[in-house]
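Take a look at the structure set out below.
Yeah, one chain of the complex is gone here, protein chain that is, but the others are all in their spots.
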Amino acid sequence: MTRELLSGFPVVIELPIQWGEMDAYGHVNNTVFFRFFESARIAFLDRCGFLAAHGELEVGAILHSTACRFRRPLFYPDTISVGARASEVLTDRFIMEYKIVSHSQDEVVAEGTGTVVSFDYNTRSKTDLPEMVREGLARLR
Amino acid sequence: MTRELLSGFPVVIELPIQWGEMDAYGHVNNTVFFRFFESARIAFLDRCGFLAAHGELEVGAILHSTACRFRRPLFYPDTISVGARASEVLTDRFIMEYKIVSHSQDEVVAEGTGTVVSFDYNTRSKTDLPEMVREGLARLR
Amino acid sequence: MTRELLSGFPVVIELPIQWGEMDAYGHVNNTVFFRFFESARIAFLDRCGFLAAHGELEVGAILHSTACRFRRPLFYPDTISVGARASEVLTDRFIMEYKIVSHSQDEVVAEGTGTVVSFDYNTRSKTDLPEMVREGLARLR
Partner (left out) sequence: MTRELLSGFPVVIELPIQWGEMDAYGHVNNTVFFRFFESARIAFLDRCGFLAAHGELEVGAILHSTACRFRRPLFYPDTISVGARASEVLTDRFIMEYKIVSHSQDEVVAEGTGTVVSFDYNTRSKTDLPEMVREGLARLR
């Protein structure tokens, strides 16, 4: 079921919920969902070649903006699967989508988006997506 | 200048940047911006009477969704001002806007939004904004 | 090897390192090690019956003090195993030991201790360890 809920997401990571991620309301704090998105994004950037591009070309990925729609509270103990995909690829950026599924609830608990911009650390300005990243993104689709 | 950048925000809190809020890229991690928004939101919920409503009526504020547009990297050491306001008030929810200003940069480093939904802990369902909150929101405008 | 390094620890949890747990020095931040200890402690408190005692008797476990000796830096990506055990059981408290092993380094990266005190939420004061916890601790040895 978790697998079905995450079909269409080429990169999926699994994370255990830690007790200390809950806040005074007794459920996982909203900021932690962005940590989960970040962990899926880093895995995605690795898979599409952007982490390698950062090392080889000094062209890295910068988080321009991000958003989360919280659908259900999340509790300890649980394990989540976090899916990431690029929903739209533009010249100097791509739009990512995230989905978090709770294993114990067997439901989507949150969905999100993020815009990742290509940044040249030499010229310190935005730049086109490196060819190796563009190919990596195509491969992941 | 910080004051001008935050004009129109009835609730403004001030926070010091802590060194440990920076990540491996050497600037404040994206998840921490949502902690800053949360701190401003809690101060706003206090000021508009929603924390009191939670205690008196068991009607509380639930974060439905939130978003951040990162404009500039933020570094330690620095102090920030975080403004919060309700930009739109609907029957069972209101939309919040956040703005973070860096004192050392004298610039807006991030802007955000959040949707806060009124939730009745007795019936465990969405409900209209309590009258005391509606009055509090009007007072803050 | 990880298993050998953690022999003598009845409770062992496994956690993936998240990229965002690294700080500006490029390794996992010191405060995160205490989050790892906490996660192992909660698992241990569950296994020895202290979480149940909290619910049934309103006698809970309070963290009196804790310490960490950092042996090696920890990096993303990696997975860790965190062991927890009670090394000494006294009338109203027990001493815990923690050990963190990095899978990629196949080495102990940190060791720690913690003192857990039995607290009666009815009288709001320290109290003897509940019998069910004492039995649970004996069972785990």
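Going in written order, the chains are labelled A, B and C, and every chain counts its residues from 1.
Just so we're on the same page, a contact is a pair of C-beta atoms (placed from the backbone, for glycine too) under 8 Å apart; a residue touches a chain by one contact, two chains touch by 3 or more.
Nothing here was measured: the structure is a model prediction, and the numbers come from that model.
K.L.:
Which of C:L6, C:A53, C:C68 or C:A86 touches the chain that is not shown?
P.N.:
C:C68
K.L.:
Out of B:T2, B:S39 or B:T113, point to the residue that touches the absent chain in the complete complex.
P.N.:
Looking across B:T2, B:S39 or B:T113, the contact with the absent chain belongs to B:S39.
K.L.:
Write the list of subunit C residues that the hidden chain touches.
P.N.:
Listed in rising order, the touching residues are 29-32, 34-35, 38, 63-70.
K.L.:
By the contact definition given up top, give the residues of subunit B that touch the hidden chain.
P.N.:
Listed in rising order, the touching residues are 13-16, 18-20, 35, 38-39, 42, 76.
K.L.:
Provide the residue numbers of subunit A that touch the chain removed from this figure.
P.N.:
Interface residues of subunit A facing the absent chain: 19-20, 22-24, 26, 29, 31, 76.
What we mean here is this: only the chains that are shown with their structure count from here on.
K.L.:
Can you tell me which chain lies farthest from subunit A, using the average of the Cα atoms as each chain's centre?
P.N.:
Using the mean of the C-alpha atoms as each chain's centre, the farthest one from subunit A is C.
K.L.:
In whole angstrom, how far does the Cα centroid of subunit B sit from the Cα centroid of subunit C?
P.N.:
One centre to the other, that is 34 Å.
K.L.:
From the mean C-alpha coordinate of subunit A to that of subunit B, what's the distance rounded to whole Å?
P.N.:
So the centre of subunit A lies 24 Å away from the centre of subunit B.
K.L.:
Two or more other chains touching the same residue: where does that happen in subunit C?
P.N.:
19-20 - these are the residues of subunit C that touch more than one other chain.
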